[in-house]
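Note that one protein chain is taken out, while the other chains of the complex remain in position.
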Amino acid sequence: MHCSLDLDSVHRKGSAEVLRVEDLRVEFCLPDEDILVLAGIDLAAMAGQIVGIVGESGSGKTVTALSIARLLAPPGRIASGRVLFLGQDLLGLDAAQMRSIRGSQISMIFQNPRASLNPVFSVGKMLKEVLKVHSGLQGRAATIRAKELLADVGLPDPDSVLKRYAHQLSGGMAQRAMIALALSSSPALLLADEPTTALDVTIQHQIIQLLLRLRQEHNLTQIVITHNFGVIAELCDRVAVMYAGSILEEAPVAKIFDSPGHPYTRGLLAARARVGRHTEIENIPGQVPELKNRPDGCPFHPRCAHARDICRVKVPRLEQTAPGHHIACHRWQELA
Amino acid sequence: MSVFIARRLLLLIPVLLGVTVVTFTLTRVIPGNPIDLMVSPLASQETRDRIAENAGLNDPIWVQYLRYIEGVSRGDFGDSFVTNQPVLDDLKSRFMPTFELTLFAMLTAIALSVPLGIAAAVWRGTWIDHISRVLAVFGVAMPVFWVSLVAIYVFFFLLHWLPAPQGRIGIIIPPPDRISGLYTIDSLLTGNWKALKSSVQSIILPASVLAFAAMAPLARITRASMIEALESDYTRAARSLGLSESSIVFRHALRNAILPVITMIAIVYGYLLGGVVLVENVFAWPGLGRYVYNAIASSDYPALQGFILYSTTVYVLLFLFVDILYVLLDPRVRL
Amino acid sequence: MIGPQEQIVPGLTALARWCRRNPVTAFGFFIILGLGVLGLLAPLIAPYDPYALNPREKMQPPSWDHLFGTGIFGEDIFSRVLYGIRIDFGIGLGAVAFGLIAGSSVGVIAGYYGGRIDEVLMRLMDIVAAFPGFILAMAIAGVLGPSIPNLIIAIAFVNVPVYARLSRSRFLVIRESLYALAARGVGASDFRILTWHLLPNSLAPIFVQSTLQCGWAILDAAGLSFIGLGVHLPTPEWGVMIGLGAPRIIAGQWWISFFPGLAIAITVMGFNLIGDGLQDLLDPRRW
Amino acid sequence: MHNIMLLSRRIFLIATLAAGLVFGNTFAAHAQSDENTLIIAVSRDLQNIDPTLTSGNINTWEFLTNVYSWLIDYEVVTMDDGTMVGDPNSFVGGLAESFEWTEDGTTVTFTMRDGLKFSNGDPLTAESVKFTFDRLFDQQGVTVGNMALAEVPDKHHIELIDSKTIAIHLDRANSLLFGNMAQAGNSILNPNVVGPHMTDDDPSAHEWLKSDTRGTEQGPYRLESRDPGNQYVLVRNENYFGEPAHIERIVFQVIPDPSSRLAQLVSGAVDIAMELPTVDIPALEANPDITVHRNTSRTISYIGMNNEVAPFDNKLVRQAISYAVPYDTIVNDVMNGYAIQLKSPIPKGTPGHTDEFFVYSQNLEKAKELLDQAGLPDGFSTVFEIPIGSQEAKETAVFVQEALRGIGIDVQIQELPGAAYFEKIQKHELVFFYTNFWISINNEPYYHVYWKFHHSCCNYANYANQTVDDLIKEHTISTDMAARDAALQEIQRILLDEAPWVLLYQPEHILAMRSNVKGYVFFSADNLTRYQHLYKE
Partner (left out) sequence: MSPLLEVSGLYKHYPIRSGLLRYRNLVAADNVSLTLQAGETLALVGESGSGKSTVGRCILRLEEPTAGSVLLDGKDISELSEPEVRALRPQMQMVYQEPLESLNPRHKVGNLVAEPLLLHRIVGKAEIPARVSELFHMVGLGKEHIDRYAHTLSGGQQQRVGIARALATRPKLLILDEPTSALDVSVEAQILNLLQDLQQQMQLAYLFISHDLAVVSMLADRVAVMYLGQIVESGPTASVLASHYHPYTQALVLATPINHPRQRKQRIVLEGEPISPIEPPQTCRLVPRCPYAQSICSEQPANLVEVTPHRATRCIRFANEHQAGRWTP
């Protein structure tokens, strides 16, 4: 396997589709070997949609988000695929062009909000820098706008928050501040990588409410990455279920919960502990595979009760099984 | 802020007291009787006793210590047995030469190593990274006194570019009028070109040798902390906000990475105080390093005590200064 | 992202593989091993008795008879540099061993017991560390008089706070570690936790530090010997040899000091390369 | 990232430019100093400069010699080859215009010159002399010991007759007094300057005198300034009673490293360099720009063996070592030929010296034999102590070590810091040691043998022999020259047989100066240069 950037010709398409990811393949180039971590991801988000990517650790959710924003650091490398943002292939842009899109049209928030804020800059200083870069706002205008943004994300007393540093903010406040930064130039797309994982339940709930409100008020398209089906259920319109670098199932959120098509999705949903349930939970046997040891064929086959020979050798394609519902399983029809 | 400094200064007192105890004890056990330096071999025992009595050398050791502390608190470090001058005056007169030498060495080292460290971090794994690594490895491996000798051989003996070790300035060249006490600066300020040329020629080798030794740890720490900053979550977040790479490197990352570099500068400066002993000896530099060497070689207790107390104070104050800088630069450090 | 490298001292095979990936560090091992072998075999390799004086041939430049030339007594520099390996390695390792044992004992005691013991011990260490190291070593060497054991003591003493602080901070971290707590939870005694759980985990960084210290100890030893506070004449110690040749530099007789200095530089470089490489294992961000 | 690249390029440019500035103008030889100034490279700074209580390193002693004067002084005589030297055995008036001994040799009366002045213009009279000696005896410093040796035990033996006349009374006639007086220890002090510094705590004004001389000088030069650790400057004393010094100003530049002193001399940056490595002297002698003055001095260099400590308490061991030392190598390779072998404890040049009893040359077989006889066939191990920083000591020690290894004696060389060395040597605690600092300034044999072999003071080897003691006490101080010489012969015979020292060498006193510096006069009494004689061409 080799690492090289596939700089295919850029196709522009007019559509209400904000983001379309096509066959995104990402490798980690390690000294000894190259490891395929994303084995061809396809994903789409329409304007105002919140698309969830759910998966266990090591499934490649974060790499997907970082690749979309072209923030993937070495040894990660995008091997091939296209990331169409408003019809424009981001993978074909040079660094400067990408920079002008990042933060202004595509923003990202992260799992550990306090570490995402530069410890030596106050919230106000960060906001003003971003406002200057993307909106050309300076001085009083920037201060006013910064306060608006902070108020918008529900931070009480924006004046004092402007002067605060990361260590003076709680996790929830830091995440709100980070969201304010991400929203400072009204982006079309927000990538949220486990935005609530590090937070307490009550605070987590506040952030979910904020993200929902942003969609409502700004029609903000969001890709939300999480391992928590509760967050998916509360937040998302569509869900993609990832496992070992592949999307195994992709559907509107209700579909996933009502009639999951892929054995993995079913297993995951069944494995959740639920309030009010005392019986033993069904679980998926085995472990999530390591990146290095991605199984051949269907990545889930070693843990799948329904695996057949074909699953061991052939990688299933993500195929449409119902309108808007995609499943990557050789046996979805039999199992339906 | 002033409360913070006051508190830190208060905390220095026990350390410095401990230091005086150690220096006092240490220098009392150095072999060599100071009386022998004061009197001739022919002096009678009575003479020796009387001089010892006058110098207070016959009192109980703790009385001598208390007297010493009492003196120190008045700025009286006693008189050097060798120069017969008050130690404080000796230290003052030798401070500027050493300060000039270490200042230039440090500035050179910082000016070269910090950009190098940044470049190595930014272009990690490239040739510039390798070059800085080689430099860092060699820089700390070579004994400063040996590098000094090699430098003298090359630049004086082989190339005749620079003079033989002659101290701070050519012997027949009158030093510039004193403004700052630094020959190079003073000769520049007074437009004394002859003195400027000679003092620059004199300082260039010792300062470069020291700078060479100081560069390695600085480049190393700069690189390491820059890499840490560049790989941090907040750098990734700054990238996600579309900030320019130069802003990310020089504002976001460097502001964070500079803190350990500052600490390292202080540590390296302390290290230079040691290295300067050797370098000053090789280059006949009339500074503190040579002074303390002579003090040890001739059991000059007061001089040794004074010097160690002085250098420890400098050292400790340096770190106080670093702490204050931290407060100014890092909002996480509370006052 | 790839997870952080495992913080373990690798087994021999892992080390070998790792060396292949880190040729620079392997080079460091090669230097030190090579010098070690040369030092051991010095009696076989050295063409002359390192103590033999030959005033008729003093201060000869390098030639086939005397690869590195001769010194002010007509002694063969090459032979002396070879024998110097034994002495300087001995001093370096000795100083590190003493400093390590003393310093990490202090650090472990302070770190494990904490409280007043910690406070007192670490304030003492602060006081020692408040002295500029080399100057303190000079003073101690001056007090004790020149000899190899005294030199080792002087250098080791100065470095005690380094080890003490390192092992203490390491200990504070691992003392708070969940596995130490878990060990208490299953009923392990303090002693067992200390020896079976904590010690193996605190060794790696201290070991790495010792490798680096080894190089510095050799440098300090050479510096002290250079100004006459180190070992006896005419012991073939590199610093002493540089000192003997130093006055001849201005007269252009460079080889007397040059080769011993080169030997120091190479040795220290070797130790540093190893130390850096090992540090890489612990913290991949550093060189 | 472009910014970094640009930045580093810019830094590189600046660095290149700066380098060009410094190196571009290739370093040229120094300009010479002007003819009224003399620049002298010395190895160390002045120490305690109280003339009566100085530790007496060479520089300090020489400094005192040039800023102070004494009642009497050595006579300068012209040799057959036209050179002028100070005769250590012939005295003329100094501050005293004349002096007169009584018949019995117990009183000497000095008549002061007219119009003597201190450097600050104060008159110098016999009262000043009385003041000086009163202080000297009150202080009980170094000089007192010398005066006592010459039978002048206290200040009452100094009699002020009138303001031009002063007398010294001796308890017993002897020939030592003048030799002891022509030294800086007898420097006459200015009561007006020194008096105010005398306090109850410090009745001898030592605190002031130990670091200053200004106003109390009367020698050819006076102290202008001191930059401790770096330089001290002398300037001509216009109130000097004798012929004014030629050179107006002398800068003593402290350059500890001998090879640096050499380099500065060769480059012309200094006019005179002291204490140069002998190995470089041949090149200097060949250099037309440099004049090297070589004079055999009476300085003695020897290895002391503590006669009270085993195994050195055994004469055979001492003899064995004396047979083992490589004398030729030391003279030819350590001293590079700039020394003569010392063949008697009394150096050549001192009256009574003879080399007739000297038998020792390197003979390892004989040495081994003696060691066997001493009951030490397997040799022994010992520590050889030398002062730190002395190249001669270092090299001698290494050759001695190697030679002794040849007869089974394992020697460890211990370099002692100056002070430790001096403390131990003063306390007679050194066992096997090198020393090369002794010169008997008073060229009376009594002075020499009394200090070195009588039981007191400087008998560092703890040599004790009643016969020798008696010979010293009874005969050497007498005025009967024949008896004195006979006793000295006997002493030397005994000493060479008993071998308390390994006799090494008498070094040449070497002073190298630029060729345009003329007028050098060697004083073999103390090897110190009187700069008033020097001038530049």
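Chains here go by letter, A, B, C and D, matching the order in which they are written, and residues are numbered from 1 within each.
Everything that follows uses one rule, which is that a contact is a pair of C-beta atoms (placed from the backbone, for glycine too) under 8 Å apart; a residue touches a chain by one contact, two chains touch by 3 or more.
Because the structure is a prediction, the values reported are computed rather than measured.
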**Asked** The chain left out here touches which displayed chains?
**Response** A, C
**Asked** Which of C:105, C:147 or C:177 touches the chain that is not shown?
**Response** C:177
**Item:** Among A:103, A:267 or A:299, residue touching the chain not depicted
**Value:** A:267
**Interface with the undisplayed chain - residues on chain C** = 6-8, 177-179, 181-190, 192, 196-197, 200-201
**Request:** Spell out the interface residues on chain A facing the chain that's missing from view.
**Result:** 56-57, 156, 170, 172-173, 200-206, 208-209, 227-234, 236, 253-254, 257, 267-268, 271-278, 280-285, 287-288
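To be clear about the criterion, only the chains that are shown with their structure count from here on.
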**Prompt:** Just how many steps, at minimum, does a route from chain A to chain D need if it may pass only between touching chains?
**Reply:** 2
**Item:** Between A-B and B-C, the pair joined by more C-beta contacts
**Value:** B-C
**Prompt:** So which chain ends up closest to the centre of the protein, judged by Cα positions averaged per chain?
**Reply:** B
**Fill in**
chain A and chain C have mean C-alpha positions lying a whole-number Å distance apart equal to 50
**Request:** Identify all positions of chain A at which a residue touches two or more other chains, and write them in rising order.
**Result:** 73
**Complete:** Going by residue number, chain D touches two or more other chains at 257, 260, 263, 388-389, 416-417, 420
**Message:** Under the stated contact criterion, what part of chain C meets chain D in this complex?
**Reply:** 51-53, 55, 58-59, 72-73, 142, 145-147, 228, 232-234, 244, 246-251
**Residue ranges of chain A touching chain B (in the complex, touch as defined)** = 69, 71, 73, 95, 99-104, 107-108, 110, 112, 115-122, 129-130, 133-134, 165-168, 178, 181-182, 184, 191
**Asked** Can you list the residues on chain B that touch chain D in the complex?
**Response** 30-34, 36-44, 46-47, 50, 54, 82-85, 89-90, 93-94, 111-112, 115, 118-119, 122-123, 156, 160-167, 170-172, 197, 200-201, 204, 245-246, 249-250, 281-282, 284, 286, 290-291, 294, 296-300
